[in-house]
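Our next item is chain A:
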Amino acid sequence: MKGVEVYVEGITKKYGSTTALDGVTLRIPPSEITTLLGPSGCGKTTLLKIIAGLEPPTKGRVYFDGRDVTNLAPEKRNIGFVFQDLALFPHLNVFENVAFGLRVRRVPEAEVKKRVYWALDLVGLDPSEFARRRIHELSGGQQQRVAIARALVIEPAVLLLDEPFAHLDYKIKQRLLLQLKRIQRETGATVVYVTHDQNEAMAVSHKIAVMNNGKILQVGSPEEVYEKPNSSFVASFFGEANVLPGEGGFIVIRPERVLINPDRADTVYDAYIEDVVFQGPLLHIEARVNGKIIKIIKPRNGMVVKPGDKVRIGWLQKDVRVVPE
Partner candidate 1 sequence: MKLLKYYTYALIAMLYIPIIVMILYSFDNSKYFGEWNGFTLRWYEQLLHDTQAWSALKNSMVVAVLSAVISTAIAIPAALMARDREKDIVSLMIYPPVIIPEITEAVALMLLLIYLGFPLGLVSVLIGHTAFNIAYAYIALSPVGGTGARLAVAARTLGADRFTAFLKVTIPVSMPGIIAALGLTFMMSFTDFIKTLFTKGPGFDTLPILVWNRARRPGLTPYTSQPAIAALATTLILISIAIALAYTLYEVRRSEKQGEL
Partner candidate 2 sequence: MKISTIILPLVIFLALFFYAPFIILGYQSFQGLGGEFTLDNYLALVRDPTYLHVILYSIVIAVETTVITLLLAYPASYYVARIASGQEKIILLALLLTPFWIDVLLRSIAIKTIIYTIGLREGYTAMMIGMVYEYLPIMFLPIYASMSRISRSAIDAARVFGANTWDLIRRVIVPMTLPGIVAGSLLVLLMSMTEFVIPSLLGGTQGFTIGSLIYYLFLSGGLWGVGAALTMIVTVMLMVFAFIIAKRTGDITAW
């Protein structure tokens, strides 16, 4: 399977007087996982639905491998979609749910069986055990996998996932994210993944597009976006950040780059330790400088600070990023 390149150009979507998307242009590379990351209401799900053809854009075009598909019906786009509420068909068993896209494509019975079993295997559900089960007999995580298998079985040009793991608990979520990466590697599909959870985005993406208020603020690899945020919003939404007013706008300094009692630093302040929280191997420290709280994250080994301590904190100029807003 070879994924297509998706290109959305100048997409605007209005519902009455509210603007859900405001002139969004984005190139989604083939055979990679691209994440649309943003708070709820930022327009990420709307963009996904426009790519799928479930919503028409008010303005703008959608291209698959350079072909204009803006006016193509969703059923003709060859898309795999995993819905937020999964949207599994309650009247069909696991096998028939997965087979749905093949049945409506009039795929011969023997081929249907082969491919459904392949898809179930791919998501780690044993076909001999699960094929005949009813949907309501499955756990949340198993239902997720059926939804993914249903989307994969048609060998889609693009696989779209709308917050598919939002309602699962942490451990199952981690396992499914790893599985999704593996499936993407094995199938080479183009994947667009929508989430509001930065940890999911970091874990799964080749490329992240951070969205807010109907606009794409920054696109890049997780490392790029983390190291070089182009705005205070991106800095705070993707990872933790201290955002301080400075020359030419704001300066952004990541908590793990803040030094305590440094031998050498470009900027140094006197500070009080307000709070110290243990988070596994890390210490989350809050220090007060001139009435402002600075977040600091340090490995636990060797670090001895407690609330009330008077310390000096500082950072190196190379770790500071200046953003205009």
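Criterion: a residue touches a chain if its C-beta (ideal position, glycine included) is under 8 Å from a C-beta of that chain, and two chains touch if they have at least 3 such contacts; residues count from 1.
The set was built so that all candidates are chains of the complex that A comes from, given by their letters.
Note that this is a predicted model, so its numbers are computed, not measured.
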Complex partner of chain A (touching, any copy) among 1 or 2: 2
Parts of chain A lying in touch with candidate 2, wherever the complex brings them together: 49, 52-54, 73-81, 83-87, 89-92, 100-101, 103-105, 134-136, 150-151, 154
